[in-house]
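One protein chain omitted, others in place.
Moving on, here comes subunit A:
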């Protein structure tokens, strides 16, 4: 990584609050391609910090805040894209599309409804779907026939995985065989029946791994009550 970019980024846009700048540069400092440090950079960009960075992009169009998000997410989104396409050039383009979309849609992020990583995942997923010219119809919360949630919003925020740290912890306790199925589904872009045939397992085994994994994650999230 070239050194002039962080310097340049720190000297322009003086209106950015100091803590934000500090955070941005600490992320850069850790974005060294040492796998041992990946863990550390995860901890530094806590969910709350990610949400603050994204809010600074949304309200102030802060390029420093966006750069910090880019430094963290670009290598991961690129990795996500490469798993399906296997082509570095395409992975780079799809990553760039994803990050431009993050910049453009920052206002639409609602911390009540999920965390930043989940939101960026859904953007990357939709860009990958578009790239393969598939269609994925979705519900429309603006539709008059849409049935809104009548659970009080505090409770919804509870269940909406607002606290990504809790989910990360729960993910870390999943047995490897369950985690493997989730990774294959999310990253390799294959259905659970394809996963079963890839692993040479009965469909029922894959289904029960998925159910056990999500039972565990849901239990962890409900443990906050």
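Miscellaneous remarks
In the analysis below, contacts are C-beta pairs under 8 Å (C-beta built on N, C-alpha and C of every residue); 3 or more make two chains touch, one makes a residue touch a chain; residues count from 1.
FYI, contacts and distances are computed from a predicted model.
Between the listed names "Fe-S cluster assembly ATPase SufC", "ABC transporter permease", "Transcriptional regulator" or "Alpha-D-ribose 1-methylphosphonate 5-phosphate C-P lyase", the UniProt record for the complex's undisplayed chain reads "Transcriptional regulator". Touching residues on subunit A toward the chain that is not drawn are 1-2, 5, 33, 35, 38, 42, 61, 63, 66-67, 70-71, 73-80, 82, 91-92, 95-96, 99-100, 103-104, 107-108, 113-122, 124-126, 128-129, 134-140, 142-151, 156, 159-161, 164, 167-168, 171, 182-183, 185-187, 189-192, 206-207, 210-211, 214, 217-218, 221.
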